[in-house]
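Starting off with a structure, shown below.
Note that this complex is displayed minus one protein chain, with the remaining chains in position.
Chain nomenclature is as follows: A, B and C, assigned in order of appearance, with residue numbering initiated at 1 for each chain independently.
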């Protein structure tokens, strides 16, 4: 693991997630660039080999017989690309937090490198690990909803509704609102990309064009904290995307609704074991994890219906799928079919394409802009 | 009543609504322009004096000592203005379905006329009759939410997801998708205006500018059946409005969320006795009709908490407020304070201003356009 | 109307309910035994002929050519039987609030009298007027749930959680906790009978035996304010009934769940447009009024799906069905099939049978006792 020292939120999440299905062991880490903090963090996390320099870690681990198979990158965004590059070049598989990089170009370079090296590059779009999200994708793909007409996706939080980054105490808020560490997209990069990915993952199709409006509500903030976007799809479908980190009262309200000619579905991340499906003119069905029988949902399920799974299990699913793919890659075998919903560097590139288009549209007063 | 003959949905609704609080009696009507249908409809509705020509009705009723005090106009949109004009000119108060007219200019003329004649012109934006909507408005007005930041409003239905107007059998669908009867706005005029009104009613403020996209999904349909709009407010607040009549599975899903610097509220028309209020960083409160003590909510409440009121009671509230205002107007007294939330011709004018701006923006590929 | 003067809750409800479907006009009433209050109440309610003595009213109305067709009895319980008797003997149809009488014997006498006189005796078990309750009954009857196994019904309120009757200001609380006016059953008679009726109405079957526990939580209260009952059915089904008026936080929480060998249903009076149906091993369907097509639900529906109907419409349904039956009775015709779900004096007798069994069981420390 690179990053994820004391005070990190996502580092601990990755560590738990990887343990749940018992396919990984955490043995080495560069958890902080500050040596003392790195070592204290590693000790606390039970990580035996602690580095304070990720370049050194890549070198050293590649050289060991018992070196790591894969690295998880949970640093602020600006380090994703250099760290990932170092490990890919050292022949080590990469599991990386989103957004992928600092720009589309940087992301594309990573994608090329991963392909050249034949290594796994998993991107942790957590929400695609939920069984009911995967089942939703299946329902769209198998035509249950008919032809796609409307996409409504939103992601609302309230933890940045006040200038919590101002006094430096909130590490999370600090780097996420700092262009040097987060990149040019604030809320857009942090959660807008999740909303975008969820919509494209489930519908199986990216919008063809968009008109966007970024906004910063909190005085003094240097990046957007509010995103609104209108979408057009190639088949004529329409959509809206909203992401905000100043939506008072919202916790982690990622919600997707997809309407087709024959029916619709609705998913709310805060109740992830449930998927609502309603036929045109009909009544809603409340599908639940454990009571739907698609292979994709069952592959991502650990306990029976009515025994709630949550965010950590969704995250674990990405680690499980990554493990399956690493085994196959290392053995020179094709990727196992059941693991193919794992989000990858290509999803990250698509996310950057979306972000750059949003930035361009917003900068041109909402002009419609093709995505690509 | 003018309009509302057999096959009408809204005519029967008005008739029930007016009876609930027992302030009106239905005694005269021109329920159809077809004499036979008019008389059959009147007989069925227990309306004693049946006309087939509303001009004749206005004249005759104005001439009678026991002529009607007020007329309810429930025709297709294109007749709202001529009918309302005739009755206003005959000195009769008007209660009119929305949208007000066929254009902003026509609506403004009606507003002028109503003012000149000193007559009531109530516009039945039903949803503002709900006690919890009125309570929501109060919470915004009294600063509970802090300064306004985000408005999310939507109105989804699915009854026009297929070309149901094609065969002529569905009277409702027929006129609502016919530019000659409905005006230039389809879904926009039919339900988009409700969504817009609800948002402005609760927030107390109209957007300053908007960027819009109208779309028609159903082949052969002559008016929009899908509306998406981004909003900017003068204070920097942002918003989104979505209305669709092709949203498979949606019944009458009018929903509003308003976020301020200190908290947010959420209202869902399909559960109208409930209003959710959540402070920044806090947990949601589920306010219920009968357990909130604002005067505005109590004025609009008939039965105790837990005894559901619904759409017909919201509609009845408009009739009750109209009755209070008619009494005051006829007596030369000021309008009773508790009746002042009744929606009027001015709300209709504001609705047309919104519609015309949406039409202009959509026609100019989503260019941001000032509302006014 | 007899009873229902100023300060009454249910009187106003009856008056609205009867107007909704426009089959009745309120023309005469003995709204209070206090002449001044009777006349003031009648004036306020727009009732032309005001009496202060219901015996006199029965006599006078029976004697008039334009006398009332039916009387609504909304007095405290102890007057139900004498008032109903007087009007039945005067040849006037009766619509009476529940519980029917002060005892099973008194109720049975009323049932006999109604039959002898050939007059309607409707008992306003409001909740059986909901379309989704009627649809639920249909689903049980047509075997959708399979054979009945489990009934869980409950009715919780909190308005009597404190000794609100103590100071005499709360008229409702006063008579409902006074054995002389309410009879021997407090919460049991007031809402326990509603829960019982709902369960038997939907399942179509009364329990064969029960074991009950009445309790009074509020010091000084003279009647029970809490009821818990276990049920056994003839076919081996089991059930539980809970009713409480001291359940802090509860508004009017009447809920029924019925489980059969093939599926279950759930109804919550506070969301009356919804009925949940779940097959064994399957996922829940959220049926809604307006989207289910049973004749019984459609007969009880006024506005389309998504336009909430509520308590007043459920109540109106009883008046509508009563009107249909009065027409038929007066014309010597068979009762219209669509009106046959109207609750009658026989439901009231069944309620008394239940109450008496509960009282006996509770008095014998919960001994199982046959119902009848």
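By our rule, contacts are C-beta pairs under 8 Å (C-beta built on N, C-alpha and C of every residue); 3 or more make two chains touch, one makes a residue touch a chain.
As the structure is a computational prediction, the values presented were derived from the model and not from experiment.
Looking at A:87, A:217, A:259 or A:311, the residue that reaches the missing chain in the full complex is A:311.
The chain omitted from view is touched by exactly one of C:264, C:344 or C:357, namely C:264.
For the chain missing from the display, the contacting residue among B:36, B:63, B:169 or B:283 is B:283, taking the whole complex into account.
In the complete assembly, the contact with the undisplayed chain comes from A:290, out of A:290, A:348 or A:366.
In the full complex, subunit C touches the hidden chain at residues 145-146, 149-150, 152, 154, 158-159, 161-162, 211, 213, 215, 217, 226, 228, 230, 232, 236, 238, 240, 242, 244, 246-250, 259-264, 278-282, 284, 365-368. Seen from subunit B, the chain kept out of the figure touches residues 281-288, 291-292.
In the full complex, subunit A touches the hidden chain at residues 9, 12-13, 15-16, 19-22, 46, 157, 250-253, 269-273, 288, 290-291, 302-313.
Keep in mind that, in the parts below, only the chains that are shown with their structure count from here on.
Centroid to centroid, with C-alpha atoms defining each point, subunit B and subunit C lie 35 Å apart. Taking each chain's centre as the mean of its C-alpha atoms, subunit A lies 55 Å from subunit C. Residue positions of subunit C touching 2 or more other chains, listed in rising order: 288, 291.
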